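Note that one protein chain is taken out, while the other chains of the complex remain in position.
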Amino acid sequence: MEQPRGQLYRLGPLIVVAVGVVALVGSVALSLGELTSPGPGLWPFVVALLLTGTGLVLLVVDDPDDYEPFTRGSARIAGGLAGLAVFVAAFEVVGFLLPAFLMLLLWLRVFGREPWRWALGLAVAGSIGLYLLFDTALGVRFPDDVVAGLVS
Amino acid sequence: MNRFRLIAAAAAALLLAACGGQGSEEPEAYPSDQIRLIVPYTAGGPTDIAARSLGTFMERSLGQTVVVENMPGASGSTAYQELLSSEPDGYTLSMSALPTAVLNYLTNDVGYTRDDFAPVGVITQVPSALVVPAASPHTDLAGLVAAARSDPALVSVGTPGATNTHAAETRRITQLYDVPLTVVPFNGAQEVFAALLGGNVTAGFVNASQDLMPLLESGQMRVLAVGTEERLPYVDAPTFAEQGFPEITQSTTTFGVVAPAGTPEPVIAKLEETMRAASADPDTRRGLDERYVPEQFLGGADLAALFTETEQTFQEVARGG
Partner (left out) sequence: MGVLDGITQGFAVALDPVNILYVFLGVLIGTVIGVLPGLGPTATIALLLPLTYEIEPHTAVILLAGIYYGSMYGGTITSVLLRLPGEAASVVTTFDGYEMAKQGRAGPALGVAAIGSFVGGVLAVVGLALLAPPLAALAVSFGPPEYVALAVLGILLVTYLGTGSALKSLAMAALGLLLATVGQDPIAGTTRFTFGQVALFDGLDFVAVAMGLFGVGEILHSLERTEKVQAVTSRIRNIWPSRADLRESAGAIGRGSVLGFLIGVLPGGGGVVSSLASYALEKRRAKDPSRFGRGAIEGVAGPETANNASSTSAFIPLLTLGIPANVVLALIFGALLVQGVTPGPQLIDQHPEIFWGVIASMFVGNLMLLALNIPLVGVFVQILRVRAGILAAFALLVTMAGVFSINNDATDMWVVLAFGLLGWLMKKTGFEPGPLVLAFVLGEILERAFRQTMLISGGSLGVFVTRPISGGILAVTVLIVVISIVTARRRAGVLHRHDVPEPASVEGDR
């Protein structure tokens, strides 16, 4: 069996096993109790056992063809995730409009490679449109909006 | 995740400080802005309905918009945390439900205790009842207790939650009177009703609120005891106290309004006055369901006393359970 990517594909099951083991330890810490009077940790323990077990078997038998290689494009994922994280953090502080505009701009211009004209126009229209839809029409209570506060 | 929230919170605090809060205004000016009334439970529930009736009255009487905001989650802790993180200026208030609000911090670390609240007043009090399905062989409380004592595994009592009043009070019956009852927590009173009708639990300990009434009227369930000191005018059943359980009077749910501790005294006084007027207003009373509005208005001091009393009552059970 040829393995062009070495053993790297075993990383998936390894993570599964790691999560399972951490959960096992956590469940024991919650106290297992007994079968007749189960503690809060017993059920998570059983489930974590199942997870660890399947992970261990997968570590041996899993088919390497299931795995996609990591590419240079994977770096874009990190960028996308970081952008989203900044969006959420900013949203909690300054409200919806500004972070939404910036996020749309990032995704449209950088990831979508739209021309500036389109990206800017869509970002302005999109952030305002969705703000009106959620905050005004549907009555969702976004955090106090700094930009909308300037207008009113 | 945590760190981001911390940074966000810090930035928010800075921003607020830079803008200058509105808390420095003269107390006479209160209220000069809209008031947020947080509801710790979902829309459509009893707390929400009470909050909206009260909110309507407050708008009329204070001349400011009252925004009722539902913030369900963690038996109310999410809402209380939101309340306590806002300025103590009387513009953010929350509904609260006792004893749940107290049981929350007795059983788990939720980041607050009763000292963090400034109680304003009580809106409604909903008593609780021990019910059995029509087909049950137990016709009175004595029969149920005798059955439980004869076989400790026999009697199961469904409660609407794991850490709520009814579960805690059922455990108190076991502790104080040596009656072996198995508490079976469900997800809300509706599931308890279903389990009772299906014969899956022996009895249920639930609020005697509007949703129980049709099941009693149609004869599908009967009440063995009510958890108040006096009998109730709308439920034909004796109290626990009458049947030899004088301690079992702590399960009434009290719905009140609280502000964050540190809210100026005059603001609290003004709000308390408004609530007193609301509980005398016929329209509001109807909206709240007259049965549950206390005959004598209970203000901030009474609510504070209730907080203390509840804490003392359930401290033991919470530690034991």
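Letters A and B mark the chains in the order given here, with residues in each chain numbered from 1 onward.
The rule is simple: a contact is a pair of C-beta atoms (placed from the backbone, for glycine too) under 8 Å apart; a residue touches a chain by one contact, two chains touch by 3 or more.
In this text the structure is predicted, and so the values were computed from the model without any measurement.
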(request) Can you list, in ascending order, the chain A residues touching the missing chain? (result) 9, 11-13, 15-16, 19-20, 23, 26, 30, 35-41, 43-44, 47-48, 50-51, 53-55, 57-58, 61-63, 66-68, 70-74, 76-77, 80-81, 84-85, 87-88, 91-92, 96, 100, 103-104, 107-108, 111-114, 122, 126-127, 130, 134, 138-143
(request) Name every residue on chain B in touch with the hidden partner chain. (result) 1-2, 4-5, 42-45, 48-49, 52, 68-75, 77-78, 81, 107-111, 153, 156, 161-163, 167, 182-188, 190-191, 193-195, 197-201, 210-211, 213-215, 217-218, 220, 321
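The criterion applied here is as follows: only the chains that are shown with their structure count from here on.
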(request) State, to the nearest whole Å, the distance from the C-alpha centre of chain A to the C-alpha centre of chain B. (result) 36
